[in-house]
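All protein chains of the complex are present and in place, except for one that has been dropped.
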Amino acid sequence: MIEFRKEFFADERDDDLNEIGKPTRRQDILGHVTGRSPFFDDHQFDGLLHLRCVRSPHHHARIRRVDTSQAEKMPGVVRVLTGKDVPTNLNTLLSLLDFGIDDEPILSDKKVAYRGEPVAAVIAATEAQARAAVKAVRVDWEVLPHVLDVEEAIKPGAPKVLDIYPNNKFIYHGKYDHQKLRFGDVEAAFASADHIVEGRYQMSPIEQAPIETCGAIAAPEQNDRYVCYTSTQALFFSLGTAAKVLQTPSSKLHFVGGTVGGGFGGKVDSIHEPLAILGAMLTGRPVKYAWDREEEMQVGAPRGAERWYIKDAVNRDGRITARKFIGYFDSGAYTRLSSYAIIKGVGHLPGPYTIPNVYADVYCVYTNRTPATAMRGFGITGVDFAIETHMDKVAETVGLNPIELRILNSYRDGDMKAHRREAKNCALVECCQVVAEKAGITLSAEARAATSLTGGGGERARIPNYTATDQNGRVEGFDTGSYARKSGSGPAAATAQPSTAQPARAPQPGSQPASRPASASRPEQAPPRADPPAKPPESRPAASRSGAMRFSSLSGFRRR
Amino acid sequence: MMAKTPVNFTLNGNDRAAFAEDGQNLLEFLRRGVGDMSPKYGCGQGTCGACTVLVDGETHLSCLVLAETVDGKEVRTASGLSSPALDPLQTAFMEHFAAQCGYCTPGMLVSARALLDRNPRPSREEVIEAISGNLCRCTGYEPIIQAILAVAEGRARA
Amino acid sequence: MATHRGRGFAAINYPIGMNLGGDPSQALVHSNPDGKFTVALSAIDLGQGMKSVTRQIAAETLGVPIEDVYVDTADSDTGPHDMGSFASRGTHRMGNAVIQASNEARSVMLEAAAEELEVDAADLVTDGKGNIHVKGAPSRSITTMAAAQAAQFKQGRTIAGRGIFLIPLSEVDPDTGEMTPVSCFAHAAMLVDVEVDDETGEVAVIDMQSAYEVGRALNPKLVEQQLRGGAWMGMSHAIWETTEPYYPSREHGPEDFNSYLMPGPGDLAPHHISVLERPAPDGPYGGKGPGEMCANPVLPAVVNAVYDAIGVRIDDLPVTPEKVLRGLKAQGGAKPRRML
Partner (left out) sequence: MTSTVLTVATMGEAARAVAQGATFFGGGTIVMRDVNAGTAAASIVRTTDPSLKDIRISGDTVTLGAGVTMASVLANRDLEFLHPVARLVGGPQIRNMGTVGGNLFAPHPYGDFAVALLALGARVVMAGQGGARPIDDLLRDRSRSPGLVAAIEFARPRPGTFGFLKVSRIKPKGVSVLSVSALLPREGGRIRGARVAWGAMGAGPQRGSSAERALEGQSLNAETIGRAAATAAEGLNPATDAIATDWYRREVAGVHLKRMLEQMERG
């Protein structure tokens, strides 16, 4: 049921390596089949305490008062945490990349913006006791109007999900309330098109659903440090987040993970590590904080829903001359990773096709639902569903075999993409041909003769002489550092690869030396820039500096 | 102080005794109380099968078994499959790449073992039925089905 | 009752590595006294096979057998920084870091061997079986174990290497969206056959035929794991999965695996996979990273197949029996299209 079609691109590969290309057994497989692989929860601690959160029953509400006095008297309860116990009780995941404004409390103390948002945490001797005590925490709510639909949320007068972002939209580059893509002039192309094909597509919210739920166990370690066993997908991301939230030098934290019971993007949010470590700090005992399945499903961040509107200009012969996208990512109540998913998605447009005029406005919209985060296919799965469903509508409109249509419009080596970088290493045409052949679908001679290596470049490599730009969605009062903001330098040309890019390998007796010269140009790579202007993060709270580690030297994006 | 109930049982053929807390399920009892980490927590609701163990030879969801009820009974878990030598199923799972994250694997193996113990030559449909209470999010099930069939058809090197 | 067959097609590409770069991965490699190697990472294996693929990359680059390499991950006290296992960056970024670290360790190992054999290190090659010998003169050889022991106990050398891979952070033009999103793409095409029950709206996927281009398949079995499991997940997204069945309403959100629907082993369809390998110029041994993209083509292919079968377009996932049935009623029954 699987075949390796070595005849394709054979001259770009040498297939005589020692270990690479071999079906070697997984290093971890014996541990898996004997049940010995050490997942985070498989570490035993004497006197382990269990942490569970008190959660909002409302989509949107102000917190008048949190009364933990009853819960504190319950059997087995060691400590009850609220927002004031968290040293830096505000974070945004990508602050480690200096991207976005801290917008999400660890334990909310002023208001909640989604059902399930944590407002307090109970630490008790057993999980059952923690559950019982959670029910005894009294919260005085003032229920607020809420909004759940992305297009409702951006209408004037819609309930305000977050105070820092106007009209429930993330601000890109301190300049616009959406991410723009402008390449050529779609309106001109629409005016002269043989056909206009339009569509609306709704991608559903998806739970990553790893069989192991998210969690962490933290314990005091020797030398005034804390060890944290975690299911994270990103060890230092979680470590850095904990260091920031707890105002602790990262050197005091010892994270152990690496054996994870499925992630699929659901284990990057670093929710559990900070609270588990805080619990260990405040009780002096090992503390476990893990979601049960119900929390994993409804409180754990899903792949957010996406809504896409696509409009194509199409010639009689099936060539697509323009494609316009309006997209709405449902970020839920906080930013997490949705803002970033959109930039990735926009860089992916218009899909694997060469279209001379492309336009996109994509909005990161806040609604009163569980915040969205990463999932397998991050930023791409939803829009690919939209694009490829739309392609079938185009095929039907022009009466072309759907596979022929893809090959006709497919991008080839040397083509200019809408994000103004040259395509290379393409293989879409070949994939289409192989499937058609397997499925017994006869393609035209042209489609059969097409390759990704030919027919590209030339005219197709040109950046349009004229690109229609606009100031729609301009915002004031936001400042930006240089993260994801283009510097003065013009469009990138070819540049040298990083030294490791073309692996040298152990020469094998009788084998050819490693292929491809190290000087091969890499058009996808922008020219290396001098250090961007680093602005002092003057408006970042002192708290967030202490102990925080940064993965980016670039200055932050924040409000003036 | 919570009431505790003494539980005497055999785990993978060895006599064990430990105290079960009031209302404690067998999964927590085996993991925290006895130290057998091979059954996994996936839901605590009886919907994923990661905690599957054998009680007197029948597959049970240990998260739904009241720990004190295994007093005097025989419990087998995935960690007992490899004593002394690897179970042919374990070898087949390795050869067929039937595990990725490995979290559902112990429960899956216990269900597969229970099937082969009462039906050494199951059909594909019987294999599918036997693992239908064990969820896997990584593999798409096919490699697991193939691994179990390989043992049943004697194709797997044991 | 009638069931209607339909075929749907989709083709996609997928960007490899963290969008816009700026996502370093580091690796450390060192030899034990007996010439076995430990690779220290902080990367995460969540089932995709990080430990296994970096082990093969290290063995290939060091020129030693796979059994002589063990990958240790992830302990923040011993593993150097890695951005994490997401964005299909693991194999590509960490793979390159492991190559750099292994090359550095390899060169020390060869120097040690050269000193023992009294030859020039540049004349030495490894046979991948634990021996180092003079190019063209296999008899003049030394085992990697002997070389490692000589380095440590006679010559006072450390056989170790450091590696990092970083594609520098690039930026986005706010007005045009000009950017440098990634360094390479994986590709896929997918054709699915479905059967639709026009009385109940139930859709069954009965066959999948795919072609995936994944760069070099560093381990064909790990690639197959990703493609098979990923296509299953794509089928699941298309027909079953949602955390909010009545989105944007938050009512009736699933809270267990009985109400969060995913296809069971009785819902599988045969999946005939073809793998194409166009090496990525900047990928480790040309590898890309097939893990994330494999589900993507299945969603639209299923939607297109349902349209092909009954003429009902479901532009709102998932394709539930209810949506299909409402569509059938709205257009007065099935109107097969037969586009493929």
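We just call them A, B and C in the order they show up, numbering each chain from 1.
By our rule, a contact is a pair of C-beta atoms (placed from the backbone, for glycine too) under 8 Å apart; a residue touches a chain by one contact, two chains touch by 3 or more.
Everything quoted here is computed from the prediction, not taken from an experiment.
Trainee: Over the full complex, note down every shown chain the hidden chain is touching.
Mentor: A, B, C
Trainee: Which one touches the absent chain: B:12, B:25 or B:105?
Mentor: Candidates B:12, B:25 or B:105; residue touching the omitted chain: B:25.
Trainee: Thinking of the whole complex, not just what is shown, which of C:121, C:166 or C:325 touches the missing chain?
Mentor: Of all options in C:121, C:166 or C:325, contact with the hidden chain holds for C:325.
Trainee: Write the list of chain A residues that the hidden chain touches.
Mentor: So the residues of chain A touching the missing chain come out as 75, 128-129, 131-132, 135, 292, 294.
Trainee: So which bits of chain B touch the chain we can't see?
Mentor: So the residues of chain B touching the missing chain come out as 2-3, 22-23, 25, 44-46, 49, 52, 58-61, 63-66, 68-69, 111, 114, 128-130, 132-134.
Trainee: What is the set of chain C residues that contact the non-displayed chain in the whole complex?
Mentor: Counting over the whole complex, chain C touches the hidden chain at residues 1, 199-201, 240, 245-246, 252-254, 258-267, 320-322, 325.
Throughout what follows, only the chains that are shown with their structure count from here on.
Trainee: Going by the touch rule set out above, what shape does the chain contact graph take here: line, ring, star, complete or other?
Mentor: Drawn as a graph, the chains make a fully connected set, so complete.
Trainee: Please state whether A-B or A-C has more C-beta contact pairs across its interface.
Mentor: If we tally the contacting C-beta pairs, A-C comes out ahead.
Trainee: From the mean C-alpha coordinate of chain B to that of chain C, what's the distance rounded to whole Å?
Mentor: Here the centre of chain C sits 29 Å away from the centre of chain B.
Trainee: Measure off the straight-line distance from the CA centroid of chain A to the CA centroid of chain B, and report it in whole Å.
Mentor: Centres of chain A and chain B (C-alpha means) sit 35 Å apart.
Trainee: Could you state the distance in Å from the CA-based centre of chain A to that of chain C?
Mentor: 17
Trainee: Mind pulling the residue numbers of chain C that touch at least two other chains?
Mentor: Where chain C meets two or more other chains at a single residue, that happens at 46-47, 49, 221-222, 224, 228, 230, 233, 256-257, 262, 271.
Trainee: Could you say which residues in chain A touch two or more other chains, in rising order?
Mentor: 25-26, 28, 209-210, 259-264, 293-294
Trainee: Which stretch or stretches of chain A touch chain B in the complex?
Mentor: My answer: residues 25-26, 28-37, 39, 41-42, 44, 48, 75, 126-128, 209-213, 259-264, 292-294.
Trainee: Flag every residue of chain B that touches chain A in the complex, lowest number first.
Mentor: Spelled out, the residues of chain B in touch with chain A are 2, 21, 23, 28, 31-32, 35, 37-45, 47-48, 50, 77-79, 81-82, 86, 90, 93-95, 97, 99-106, 109, 135-138.
Trainee: Taking the touch rule as given, give the residues of chain C at its contact with chain B in the complex, in rising order.
Mentor: So the residues of chain C touching chain B come out as 46-49, 221-222, 224-225, 228-233, 256-258, 262, 264-266, 268, 271.
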